[in-house]
Structure formats: structure tokens, C-alpha cells
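The block that comes next holds chain A.
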Amino acid sequence: MAFENNVDVEHPVHDVRMAAIKNFEEKGFPSKKEEAWKYTSLNNIQKIDFSIFPKQENSLEYKDVKRYFIHEIDTYKIVFVDGIYSSYLSETTHDGVDICLMSAALTKPMYKQVIDVYFNKIASKDESLTTLNTAFSREGAYIYIPKNKMPKKPIEILHFSTGNEASLLLQPRNLIVVEENAEVQIIERHQSLTSNEVLTNAVTEIFAAKSAIVDLYKIQNDVATASLIDNTYVDQKDKSLVKIHTFSFGGKLTRNNLNFYQNGEYIDSTMKGVTILGEKQHVDHHTLVHHIQPNCESHQDYKGIYGDSSTGVFNGKIIVDKIAQKTNAFQKNNNILISDKASINSKPQLEIFADDVKCSHGCTIGQLDKDALFYLQSRGIPEKEARALLMYAFANNVLSSVRIPELKARINKLIAKKLGVNLGFDL
Partner candidate 1 sequence: MAYTEEELKKELETKEYEYGFYTDIESDTFPIGLNEEIVIAISKKKEEPEWMTQWRLEAFRVWESMEEPNWANVHYDKPDFQNISYYSAPKSADPNKTLDDVDPDLLEMYRKLGISVDEQKKLQNVAVDIVVDSVSVATTFKKTLAEKGIIFMPISEAIKEHPELVKKYMGTVVPQKDNFYAALNSAVFTDGSFCYIPKGVRCPMELSTYFRINQAGTGQFERTLLIADEDSYVSYLEGCTAPSRDENQLHAAVVELIALDGAEIKYSTVQNWFPGNKEGKGGVYNFVTKRAICEKNAKVSWTQVETGSAVTWKYPSCILKGDNSIGEFYSIAVTNNYQQADTGTKMIHLGKNTKSTIISKGISAGKSQNSYRGLVQVNSRADGARNFSQCDSLLMGNECGAHTFPYIEAKNKTAMIEHEATTSKIGEDQIFYCNQRGIDTEKAIALIVNGFSKEVLNKLPMEFAVEAQKLLEISLEGSVG
Partner candidate 2 sequence: MLKIKDLHANVEGKEILRGINLEVKAGEVHAIMGPNGSGKSTLASVIAGNDNFEVTQGSVELEGEDLEDVSPEERAHKGVFLSFQYPVEIPGVSVTNFMKTAINESRKAKGLEDMPAKDMLKLIREKSELLEIDRKFLSRSLNEGFSGGEKKRNEIFQMAMLEPKVAILDETDSGLDIDALRIVASGVNKLKSKDNAVILITHYQRLLEYIVPDFVHVLHNGKIVKSGGKELALELEEKGYDWLKQETAV
């Protein structure tokens, strides 16, 4: 491997990176033989010869990419173009909170304390793709919210790829630390601007201290040649509340690894997702909630609509440790197949070692309710619109917990567009 040539031996996290390289060299890319990758193959992706580092810096005009921002409201923005920070498109801050860059955080002494405590502490040290990121990631978002603070506005993290490289591998690395009683809202999006191949292998570490509130929205609506492997690790302390919404409409292959570790009591972890796929798209939601301490809750609610030759995967795992009494863990996965060639694989798992717990999971695969369809048609709504409306209603359930109205409206539009209908009223 020629990766080492690009490694800066003087770098403060050099040792961490060397260990990560070693792990990846041992393990390589995961294969379908591994239980965790049973339903998702990376074979085709591995065939592509990706550029690991872009040859040149590329710039973009705001007007060309404006539509990818939640431009109706003011936000902080951390924007990357082909993996390189674009100060021109970004709006960072150090005003009471730090919303800036990983590269700065990793090298500047003023951040050393935070980096020492949090960097690579919850991310897996033996999952191969995470270690691949740890080894070679150069850039990403760094967000630090001190005790009792809340940024004035939501934060958008955007990754654009310009297509100047025939095929590009991006490895953003984000660190989000939210201290006691602090709060933050983050919107994350990956967007390719041409149809050149892009593979993003992202790692995000989130630390929610006591009573912290974190809302993370992932918008996955990339072009059909872009693939994404998202590895998110969340560490929660007492009474913290972390919600992650994942909206998967675009992309070629998307794999979301969401890992929650409840290291405290009275924690609430929520994962919600809407997945609407067509063509040959493939989305794999792989979640883990590890209930380590007593009196915590977790809620998962994933809805999927699969058309054309698309495939969906849901693999949700709940582990309840022996001491984690009074745990409430709920998981729901509902799917609709709307084409003959689409398929869904669902594997909701429970591993429970404590007796005084309430855990349940429900999974359904089915069709639209025929009675409801008839009801709508009998009120004069054409079948196609009626179907779309029902599918919209099916998916929309998940949106109730989106706390940014402009974002909710945007997602609604994306859903309507993806379902190919004009509902004739403002969502």
C-alpha cells in the first residue's frame, strides 16, 4: 500500500493513524461473508480506481449550489469541495461555541485538550472502514458546544464533489462534542455535482454530556453514481437526548452504521429514517443501541418504500446489558415494495441480558392498504395520486420529530418529488 507515503509523521495523532492503518491492512474491505455485511456487497465499489486525494483545489459559486443549502433560514456552514474546506462557502464561528475544522482542531494547541479526551475514543478501532477513515482522513467538521450553550442557529455540514476527478474517495471525519446542558442542531449532506464516481467513507463521533440535546439530520439525496458509507458513533451521558434522522432518497449504494452507546442513566436515543428508493439503488441501515446503564430508552422507527430494482436492508440490534434494568427499547421497521424487482432484507435483533426491561421490535413488509386506496379514489383522487398520497402518509409519520420547520418542508418536497407526484397542496 502506498498510503503511508502520504502520512505526515509529525502529525499529533500519528500513532492513532498508524494503528488504524495496521488494522485496515489486516482486515481489508468487509466482504459478504461477514454477518454485518451479509446483504451489502462492496465488490463493485472496490473495482473502481479512486483518487484518494484530489489533484487540485476546486472552487464553486454559491449560486450554483445554493439549492443544496437550507437557504430559507440562516445557518452556520462548514463546506467542503472535493474534501477540501471552502472558506468562501462556509460560515464558521468561535463566538462562545467552536464550529470549525477538524484539521485546525487536530493541530492547534488550544483544542488539544478536547482532542485528547474525545478524538477516536468512541469510533471503532477494529471495524475496517472506520479505521480506514481514521488512518487517512484529513478534514471534517469540528463542533464544540460548551456547557449551557446553544449556537444561535443550526449548523449545516456540506460535502460537494465537483467531478473534476474521474472517481474520488472522500473520507471526512467529524467530531461533535456537546457539553452539559448544551444543545445543537446539525444538518449533514453529501452532494456530487456530476455523474463521476464518488465514494464517501465518513466517520462522525458525537459526545453528548449530561442533559445535552443533539439533533442530527442526514440528507442522503446524492446522484446515482455516488456511494456513501456513513459511520456514526454516539456516546451519551446521563439524561442526554440524541436524535438522528436519516433521509435516504438518492445515491447508488448507501450504508449507514449508526452506533449508540448509553453510558449513563435516563438517556433517550432516537433513530428515525425514511428511505425511498428506485432504479438500482441500495440502502443498508445498520443500527446498534447498546444499553449499558439502567433507566434508559431507545426508539427506532424506519420506513422504507422500494421501487424498480432497488434493495433495502435494515439491520437493527439492541443490546441490553445485565445491569441495564428498566430499559425501554423499541424498534420498528415498516416496508413497502412497489415493484416486482425490488427487495428488502430486514434483521431486527434483540440481545437481552436484564430481566426488568421492556423491549420490542416489529417489522412489516406489505403493500398499501387497499381500503384506504379505494376510499381516496371514491373521493375523486386518481389512483396514481392516491397511491402517492398513501405512501407519503406512510413515510411522513417519521417527520413529526423534525424540529426545523424549513427542513421539514424541504424533506416533504424531496419525498413528493421522489414519489413522482404533485400533491397539489403545500407540504
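As a selection rule, all candidates are chains of the complex that A comes from, given by their letters.
Going forward, contacts are C-beta pairs under 8 Å (C-beta built on N, C-alpha and C of every residue); 3 or more make two chains touch, one makes a residue touch a chain; residues count from 1.
Keep in mind it's a predicted model, so treat the numbers as computed, not measured.
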Pick from 1 or 2, the complex member that touches chain A: 1
Contact footprint of candidate 1 on chain A as seen in their complex: 35, 322, 325, 335, 337-367
